[in-house]
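With one protein chain held back, the other chains of the complex are shown just where they sit.
Let's look at chain A:
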């Protein structure tokens, strides 16, 4: 069972993540996108961006370091082998652009017990090098209870 006392906990900001152009293109191809905005810097510039923009789910790669903080927190008691991804949401102020240096701060928004399972809502605020908000990535993780308990 996940420790309910971690609700409200805020973790230290992650190390800055530099968004590379080729990484954005690789990610866009991996999610089967053909939009030139993700692949062609000239097309992105023509649309008013400094460089290629990332597909909306790209923020998960930046958020990942925050979820690693949660899993590494012994007090939280999250057993990684029992974690199922329940849902995911991204709320943007602006698209992620290649060249952005992003820092993520994790807040545990909620811990709920449902039957034998725990549901943890992890909210990661992602800001740019100026400290301006870019996107909030929210994951609900379902931690399955121990059937043998």
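To be clear about the criterion, a residue touches a chain if its C-beta (ideal position, glycine included) is under 8 Å from a C-beta of that chain, and two chains touch if they have at least 3 such contacts; residues count from 1.
Criterion: contacts and distances are computed from a predicted model.
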Between "Bacterial extracellular solute-binding protein", "MaoC family dehydratase", "Probable glycine dehydrogenase (decarboxylating) subunit 1" or "Branched-chain amino acid ABC transporter permease", choose the name on the UniProt record of the chain that's been left out.
-> "MaoC family dehydratase"
Which residue, A:15, A:32 or A:114, contacts the hidden chain when the whole complex is considered?
-> A:32
Could I get the residues of chain A that touch the absent chain, sorted low to high?
-> 23, 26-38, 43, 46-47, 53, 55-57, 60-61, 64, 81, 84-92, 94-95
